[in-house]
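One protein chain omitted, others in place.
Note that the chains take the letters A and B in the order they are written out, and that residue 1 is the start of every chain.
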Amino acid sequence: MTGPGDGPVPPVSPGRPARGFAGLALVSLERSRPLIGPVAGLAAAVILFLLLQGNGFVSTLVVDMLVYAIAAMALDFLGGYTGLISLGQAGFLGVGAYGVAIAEVHFFSPWAAVGISLAVVLALGLALGIVAVRVKGVSFVIITLALGQVLWGLAFQWVGLSEGDNGISVATLPTLGPFDLNDPLTLRMTVLLVFWVVALLLVLLVHSPFGLSLRGVRSNEARLAALGYRTGLHRYLAWVITVFLTGVAGVLYVFVNQLISPSTMDFSANGLFVIMVVLGGLRSIWGPALGAAVIVLFQQELSLYVVRWQTLMGLTLIAVVLFSPGGFWGLVRAAGRRRDALIARLRARQASGPAPAPASRTPAKQGETR
Amino acid sequence: MTAAQALTQDAGSAPGPPALTAEHLCRRFRGVTAVTDVSLRIPAGTRFGIIGPNGAGKTTLFNLLSGELRPTTGSVALFGRDITGLRTYRRVALGLGRTFQITRVFGDLTVLENLTLAQHGLSRTKLSPLRPWRTYRAMTAAATELAGSFGLAGRLATPAAELSHGEVRELEVLLALALKPRVLLLDEPAAGLSPAERVSIMALLRSLPDELTLVMIEHDIDVLRGVVDSAAVLHLGALVTQGSMRDIQQDDRVRELYLGRAAPGGRHPPGPEGSVS
Partner (left out) sequence: MAEFLAQTLNGLTLAGVIFLVSSGFTLIFGIMRVTNLSHGAVYLLGGYIGYSVIAATHSFFYGLIAGALSMALFGLLLERTLITWLGRSEMSELLATLGLIYVLDDVALAIWGGTPLTINLPGVLGQSSTLPLAGIVYPNGRLFILGVSVIIAIGLYYLLRRTRVGAIIRAGVDDREMVGALGINVRLVFALVFTLGTLLAGFAGVLGGTVLNLYTGADSDILLFALAVVIVGGLGSYEGAILGSIVIGLVDNYGTAYFPAIAYSALFIPVILVLLIKPQGLLGKPIT
């Protein structure tokens, strides 16, 4: 009855039928337990697919959410699982976006631009990683904040390259055979596809021995080193992966928005990514994606009705940190734990209740129907 | 070399280089000398204790042996091979394991995850990025078996932070054992345990394979006597004496350290109170 990889929740013993309303509740809770994940995932996949179909503002909103979700999930890989919270994500997203834009300005074809941009992001990640992994904890946050600000400063001041505050617009998107990303629907589907690919990649990474080692780094790095791990290397690799995936988000960003300007990389943007992850739930794959959706809603919808939406957002973050540090996904997990506890209690009551006597029932029933 | 030292060396010393040697180890911190000219020769397969009052430099000595600290002068060798310049993870790969006085387990990971991490420690698979770690059957089976043979089988799914103090200590030792060390450094494994837990951990230590060389810091002489053949006594960072447990207990200098004066024969020096060194 329970699926593979589930926690230790043995099923109701088969010989004994569940009794009464409590029994019904128990059986339905147990049967539904392994199904919730896949069903929710399938529902999400279908809903997202459908939402992206129209050309209206809903699909635009959703595609923005997806792009940010990719960056947020990548940030959680480094911040939530490895314990290195980076306040410089927007910087690398910007590099990915500017890479494409600048390459196209210099007459590279769209695909070449994508290649160049990703190569630059990767190189930057590899180089900066050497410096970034020399510190941990609060110092790491500070370094990445400084990094993000410097990247923003470069975008702002190196006018010759970045055209400063005006930003660069990107007109031509890549074409792959029959798939022309210049067509809005194809572009949105591509973004959706990349989102699922990145999510799948992160799921695999998190559950792999490498992912386990990163959780070990966060939990007790010194001990991990004593177990023979080169923890610096593990942190470096997590950093590079995160930076690269954020760069990918940046490439998608500039294609979706067809414009990149320094404001995408400013301090506020960096903070937003961290807020997305914390709001959605650190150390979860899907939490940051949810957080990204919420923040995009705040930014694009709430701002129309509430002028002081930034204050609201700041207060929300403070409230989450104070009252529900696990974010939204933390609440989901807590609900799951309560459900498991309920299952255990119901089972205990089923086991200890009076033994049913099936023999004595049937004649009465037969008597009744006659 | 005293007769006691010669005795320790001959009895129980396997042919081949000693498991662990320290030559004139010295460690200074900004004017404070924590360890002064300590030389040790620990034969393979022995159970060796390191004792001394608080502040004697025992944990610093361990840190020098396991690689957390570099010596100011002196050298460390593992089975004849000089490891003075090697970082901790390299020494681990060569067979030197260690536990910590302040237990360092992975609190938010389950016991199984803790042990699995340890199992992957010596293998390239720890960098494996895509295959779920649960599918490495050999590793998880070894982890489960390790937990089972020392009484933690029922706690595999429990986060380490929820274990009892004694169980955490056991996990601590198991983590080190998972790496199949040839030499195991144990930093006060019984500290802070209730008498029942103490018995349990001593049983665990005694059941360890004979080929494994144990070096143990302990305050509690009773625990030492039950597990250890010989020991070295440290005071203020320097070696006072080393030899068999019997010789040490009858050594006047050791008596003086623990009691303040040389006591008449037949009395054992009690360990000093407190467990932080």
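Here, contacts are C-beta pairs under 8 Å (C-beta built on N, C-alpha and C of every residue); 3 or more make two chains touch, one makes a residue touch a chain.
The model shown is predicted, which means the values in this text are computed figures rather than measured ones.
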item: Interface partners of the hidden chain - shown chains only, full complex considered; value: A
item: Hidden-chain contact residue, picked from the options A:A40, A:A123 or A:I142; value: A:I142
item: Residue among A:L52, A:A69, A:I85 or A:V120 that touches the chain left out of view; value: A:I85
item: Among A:A43, A:A119 or A:V150, residue touching the chain not depicted; value: A:V150
item: Touching residues on subunit A - with respect to the absent chain; value: 85, 87, 131, 134-139, 141-143, 145-147, 149-150, 153-154, 156-160, 266-268, 271, 274-275, 278, 307-308, 310-311, 313-318, 321-322, 325
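Just so we're on the same page, only the chains that are shown with their structure count from here on.
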item: Euclidean distance of C-alpha centroids - subunit A vs subunit B, Å; value: 43
item: Residue ranges of subunit A in contact with subunit B within the complex; value: 5, 7-8, 204-205, 207-213, 215-216, 219-220, 222-230, 234, 237
item: Residues of subunit B that touch subunit A when the two form their complex; value: 66, 88-89, 92-93, 98, 100, 104-109, 113, 116-118, 120-122, 125-134, 136, 157, 175, 178-179
